[in-house]
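Excerpt of the complex: some chains, original placement.
First chain written, first letter: the chains are A and B, and each begins at residue 1.
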Amino acid sequence: LGLLPPLPFCFVWQIAMIILFGVFIRYDEESDTHWVETKAHDNITSDIENDFYFRYPSFQDVHVMIFVGFGFLMTFLKRYSFGAVGFNFLIASFGLQWALLMQGWFHSLDPQTGKIFIGVESLINADFCVAGCLIAYGAVLGKVSPVQLLVMTLFGVTLFAVEEYIILNLLHARDAGGSMVIHTFGGYYGLTISWVLYRPNLHQSKRMQGSVYHSDIFAMIGTLFLWMFWPSFNSAITDHGDGQHRAVINTYLCLASTVLTTVAISSFSQKTGKLDMVHIQNSTLAGGVALGTAAEFMISPYGALIVGFLCGIISTMGYIFISPFLEKTLKIQDTCGIHNLHAMPGVIGGIVGAITAAAASESVYGKQGLINTFDFTGDFKDRTVLTQGGYQAAGMCVSIVFGVAGGAIVGSILKLPIWGDPADENCFDDEVYWEVREPATHHLLFTIQPLGGAIVFDLVSRDELQTTFEIYI
Amino acid sequence: LGLLPPLPFCFVWQIAMIILFGVFIRYDEESDTHWVETKAHDNITSDIENDFYFRYPSFQDVHVMIFVGFGFLMTFLKRYSFGAVGFNFLIASFGLQWALLMQGWFHSLDPQTGKIFIGVESLINADFCVAGCLIAYGAVLGKVSPVQLLVMTLFGVTLFAVEEYIILNLLHARDAGGSMVIHTFGGYYGLTISWVLYRPNLHQSKRMQGSVYHSDIFAMIGTLFLWMFWPSFNSAITDHGDGQHRAVINTYLCLASTVLTTVAISSFSQKTGKLDMVHIQNSTLAGGVALGTAAEFMISPYGALIVGFLCGIISTMGYIFISPFLEKTLKIQDTCGIHNLHAMPGVIGGIVGAITAAAASESVYGKQGLINTFDFTGDFKDRTVLTQGGYQAAGMCVSIVFGVAGGAIVGSILKLPIWGDPADENCFDDEVYWEVREPATHHLLFTIQPLGGAIVFDLVSRDELQTTFEIYI
């Protein structure tokens, strides 16, 4: 496992977390026992006004997307399902703690007490932040060690918190579902790392790439939980009331539309008209990514359908044409095709968000509705929608820059020969990092000739030389 | 793939949806940015009063039932799991868009603006509508092409909206969980289509029927998510407050009771006393179907248990005795046994609903409680519970008629030789419509005789002739 097994890393890090949480993190006023006093002070008549009841169902859906959604989506490889679901579990648990601190320092450090006060919205944001790193994991799936993943997550969360601060606070862009902040950043971060870590001899583990029948069905568990709960993702931190309600409707419609065009393009891509599970597992989700910014806007139901329509086409086309091009020409090995599922749709989402914001009007939103939706208050109370559109576009550029530059730096760090990454011929193989009780199956190809009552087996080819083998009977 | 691949169908349809949504569909007042004005106008003091917070958790549970529940329940076949979960995904995404329009036109078209205003309850109703078509899919699973499924869903949703309008609006029957509107209609719609599409030579794909060990476990994912979330299904659109609360309690109890009698009958059905996974996967759910109408009534906890008790018995008996009879005598090939899980329990549910309604009394419900529960307001304010019981029974007849007549017509359309349906010997096989990377396994049966140090294999039988094969080692 190389020079740095996960043991000391996890231990030291977790102890650091305990210390930092002890210094900085406190319950916010809605999760503290003093809530009873807060209620009296603010004339809140019912506990149901606690933000918990507005956001907890959405939080749990997001939580499922992070751990089951992302985890199982990556189980499609025939022999890397432990790594997919297990390392996803590890780095998400690792990252969310660091995210609470980083996001707290940047967004909600109380200047008087020097403390970060957390509530259910903080947990959602921490899950969101982790999502960016899990997207990046998709590009390097099967090619890196767990320690490399932890390092990648450590820096990824840090970069995320900074770009998020610039985009949401300084530029005052809106991005509730994170088309830019999460998907564009996470996508380019992962792709750039994968580019730096390019393996010219990856074909040596070609036998382990691709899926088997059952692993494709496991992956559909991930796909469906992502697809079903994406409305919760895009609405989890939007405004109470109509903001959450509208974001759900838009995302629901957009995703339905994406499924139809994904199927259409997938069946078109094969001479036989057959469907490809890779497309169904991934491209059907692109609409959710692309509505991450605009879901809370008045994009209108048919607008959501149009975004989904285009994303199903572009994402599936990406799997058919762009991914092979990226690998051959640009030397980017993208295991899960995150370019098609996150990077491109994220950029589309940023553009859709900028256009929709620039096109917003008081006649559609209402005077107060416009102020609420774009938060034109405080320092930003005189901003026009056109200016807002410009800042949205600027936000997207920031997320790309952070993804590419951050990925280049972190990729260079991960290239150091100290992290215990697998050899080219052992990529996509769980046996490198996991105790696997049942050995992988290999194939012998025979010709078989009935000869009297017996059968003669003529060896045609085999994967690997060995003199002892088992037959399952 | 025949004359009509899904490509143009999906494309054209999705473009039509965009146009129709542009013309008709708008956000309702609770999901529009003008909500802030609605609140002021209606003296609503808190965003938590937005219907979103009453229904969104239930909506998400229903959404999981539609996509994971129905999808995975049908993965039980050894080699049709892609089709089960993938086509379920396709037709649900397709159907819900059409359902929003059809249900909108019939139930909520604003006469002044000519628009349909949608909110979270509309999304639930669209999912419900789609459920009817997914039930029908269960009868023809593995025997039709994706284009046939799309056509079946297109007409199914249309018929659904009409029968729903007749039952709920004209007859003013109550059917919150859809025993009649969803399950009875969907069940008979699918069974009739299957009857029209009868394949006398289906035995030619006998080797593909039935399950393997792992596919049965995948199917249990579907079973359990359906079972667990059925209380949300039956309460999703019931009255706020006690209405949703009571529907949950009733469905929870009814389903628990069903599990016990399903196990009892299943172990009784085998000479060895062994349990059959088919029964556990399906009949355990019958109680939820049968309480679809009465869940919101004061059926009382023991009443719910009785309904579940009977449904576990009847549904399991159905799998043992009725399904073989239907296939042999009536020529209805019902892949998933929807007659036992949806059609029969749906009819029971309609009867239970009619009886419970007719037996309702002011002493049990309270004066205002009775009015609220049966919505005895407006044109119906003078209706008696006995009359209501009669209309409930009439509603059930309407759902059967629509299912059978609609199924006969749609079945005839699907019988045209233009839809690319699979040959008899290729039924239940994913390889017809999907790129399958790992070929299906076949069986060779040998006798093996140690002969000195070597072994002689005597071929006893094999599924299929071939001269080259692979051994997994």
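Heads up, the rule we're going with is that a contact is a pair of C-beta atoms (placed from the backbone, for glycine too) under 8 Å apart; a residue touches a chain by one contact, two chains touch by 3 or more.
All values derive from a computational prediction rather than experimental measurement.
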Whole complex: how many copies, 2 being shown? 3
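Just so it is clear, only the chains that are shown with their structure count from here on.
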For the pair chain A and chain B, the C-alpha centroid-to-centroid distance in angstrom is 31
In the complex, chain A residues that touch chain B: 48-49, 53-54, 57-58, 61, 78, 210-214, 216-217, 220-221, 224-225, 227-229, 231-232, 240-242, 244-246, 248-249, 252-253, 255-257, 259-261, 263-265, 267-268, 270, 272-277, 280, 284, 298, 300-302, 305-306, 309, 364-366, 368-370, 372-373, 441-450, 453-455, 460, 466, 469-472
Spell out the part of chain B that touches chain A in their complex, as residue ranges. 1, 5-11, 13-15, 17-19, 21-22, 25-27, 30-37, 39, 46-48, 50-53, 56-57, 60, 63-64, 67-68, 71, 75, 79, 81-82, 85-86, 89-90, 93-94, 96-97, 118-120, 123, 146, 214, 218, 221, 433-438, 446, 456-459, 467-473
